[in-house]
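As you look at this complex, bear in mind that one protein chain is not there, while each of the others sits in place.
And now, subunit A:
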Amino acid sequence: MSYRRRRRGSRIRPYTFTGGRTRSRHPLMVQTLISTADPSIDPPRNLMPESERILLLCRETRSVAEISAELKIPLGVTQVLLSDLADQGLVYIHPTITGHSPSENQVLERALRGLERLFQ
């Protein structure tokens, strides 16, 4: 048994999976937009100060990168805090368009039309 446990221990190197950081269960990329789920209520009292600041900030939708920059919280930490807030149903994670499936082509075309309007 101890043999098996040791083998397993040597096989599973957590940072191999996580890339050295805590990978959130939610698709939180730098560009992913976040909104406070219910902006009309005050943040729960048991939250960490950083999480509370995120909830207040995201009453207006912004990206993970913007949250990190505005609150001066490193990206990795921001992602973990957001993941926890999402688990508690306190934030809404918006869809992110990657263009990797043909079903998203319509959105890419919309993006192109947007660019054409802005940059003639």
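As a convention for this text, a residue touches a chain if its C-beta (ideal position, glycine included) is under 8 Å from a C-beta of that chain, and two chains touch if they have at least 3 such contacts; residues count from 1.
By our rule, contacts and distances are computed from a predicted model.
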Query: For the chain omitted from this view, which of "Signal recognition particle receptor subunit beta, a GTPase", "AzlD domain-containing protein", "Electron transfer flavoprotein subunit alpha" or "ABC transporter permease" is its UniProt protein name?
result: "Signal recognition particle receptor subunit beta, a GTPase"
- prompt: Going by the touch rule given at the top, which residues of subunit A touch the chain that is not shown?
  reply: 13, 15-16, 18-21, 27, 29-33, 35, 38, 40, 61, 63, 65-66, 68-69, 74-77, 92, 94-102, 104-105, 107-116, 118-120
